[in-house]
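Coming up: chain A.
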Amino acid sequence: MNLCLPAVFLPLLAAPAIGVFGTRAQGALANLALNVIVFGFTVGVFFEPGSGLIHADDLGMIFGALTSFVCMTTALSNLGFVWSGNEVLSLRRWRVYHAMCQVVLGSTLLGLYADNIGLLWVAVEGATIAATVGVSLSRTASALEAAWKYFILGGVGIALALFGTMLVYLAAQPALGPGLAAMSFTALGAHATKLDGSLLTLAFVFLLFGYGTKAALVPLHGWLPDAYAEGPIPLTTALSTLMLNVALIAILRFRHLMQANFAGGGGALQPGVFLLTLGLASLLLTAFSLSRRRDARRFFGFSSIEHSGIAVFAFGIGGPAAIFGGLLHMLVHTLIKSALFQALMRGAALRGSAAPGNYSFSHLRGMIHSNKYLGWLLGGCVFALTGLPPSGLFASEFIIISQTIQRDPYVSLPLGLGLVLCAVAIIRHVGPLVFGHAPPHTKHQKAGVGINLAGLQLALGFGIAFAMPWFLLNALSSVAAALQ
Partner candidate 1 sequence: MNLDYPLAHLMGGVILMCAFSMLSQRRLAAMITLYQVQALTLSAAAFWQGFAQGAGDLYLTGLITLVIKGILLPMGMRQIVQRFNMVRAVETAVPVGFSMILGVGLIGIAVLVVLPTTVSAVSLTREDLAISLSVVLLGLLVMTLRRNAIAQVIGFLSTENGLVLAATGMPGMPFVAELSVALLVLLAFLVIGVFLFRIREHFDTLDLVGIEEIERRGR
Partner candidate 2 sequence: MGMFLLRLVATLLHIGLVFALAPLLMGLVTKLRARLLGRRGPPVVQPYRNLRRLLHKTTLVPDTATDLYPIWPFVCFTATAGAAMLVPGFSLGLLTANVGDFITLIGLFALARGATMLAGMESGFGFGGAAAAREALFSVFAEAALLVILISFVLIAHSPTVDGVAAAFRNGQLGISVSLGFALAAMLAVALTETGRIPADNPAGHLELAMVHEAMLLEYSGRFLLLFEYAAMLRLMVWMCLIGTVFFPFGMARAGEILTWPGGLVLWAGKLGAMAVVLSLFEIGTAKMRVFRVPEFLGVAVLLGVLAGVFLFVAARIGG
């Protein structure tokens, strides 16, 4: 049987139920239970990839499992978030919140497993709407403003993506004939050279802008920092890691179509230039935006922009090695970033309240004085983002830079500049955040068991790049070779 279907539709179908019934504790527990089950399914997908409209290729398998794993750990720390009771919401909103978590999970998985550009689009749209609702949940003025921003910019992105999708169909329709075949990734990939190249190029521009909005590439990034800062933090974790991945993978797939068409003489342009432009823009703007952030979640929002910029840059460089590097970068970044947000949530809870707006660096500094383990964990996560060893990002960035040098030496200059500047801006905060002077009346407290899971994720983020299991290595390499 096809295990993708239950993995996708269980959360989607369960969402209304959660949204209607149950107390907030029950909602949180149901959320966790569903996540665990879905994680089981996504692991099963490795053995039952299925076929047809919704099936998992290697890429889908890996990132599907990653998605559900991150969602599971987030749901676990979500328990603490709920029980700490800092987030004062009415019961109705708690229900909506948990429902939205499920919708985000389901539509993200749909976006990963869908073998149809239309379905992919629907999935991204659903995730966007759910996230918008989630962000607006705490009805503060700034939250509403953030959600409004997110809706307007995200809606525009969705519109552009739909236009691009239709253009892809139009480009494929003469070759593959009308019908579903012209919208399936496998069919498109198989006949990439026969597509109408020039139309495909036009389509790629729109898709790049559409999904690039979701991936928060500069200049399409306007919604991201505020959405991160205002939404409930478990949802933010999902946004920062999962939706970015879906959008990036979509961009990667379409880029492959265009590249193959270009290589096959189908008349498409080389996609690299577009991707490199947006990637470098993200990297360099982030480098200078990071330095003045006072709110930790905005800060790490910008760092997410940086990292998706790096991934897109890697895709733009092209070639199996660079694609491999980009995918590895996404993988490790997802693990580290989710661990980081869970640690942040816990730290803010120790400092009083995990409500949005309590994440200013001045509020969190000197975490080691609140809890030694948590302080080191937080410091480790932030340090890992800089890409210095032993962080796994070092391996991916090493591969990307080396490939850049070999394929396109001149863009390696801005790349290196941006990487160094961002890393410096990030590493500046480790000292005060971990060892700085804690605010007055800080006393040593327990961090709770949930934090160990974040520690595990961080350890994975450190280890997986240097001691990669062979099956993962093979899968990633074959994906990279196939999508080059």
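With respect to how the candidates were assembled, all candidates are chains of the complex that A comes from, given by their letters.
Basically, contacts are C-beta pairs under 8 Å (C-beta built on N, C-alpha and C of every residue); 3 or more make two chains touch, one makes a residue touch a chain; residues count from 1.
This is a predicted model, so every value here is computed, not measured.
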item	value
Single touching candidate for chain A, where 1 or 2 all sit in one complex	1
In the complex with candidate 1, residue positions of chain A that touch it	116, 118-119, 121-122, 125, 129, 132-133, 136, 139, 141-142, 144-145, 147-149, 151-152, 155-156, 158-160, 162-163, 165-167, 169-170, 173-174, 177-180, 183, 196, 198-199, 201-202, 229, 292-295, 298
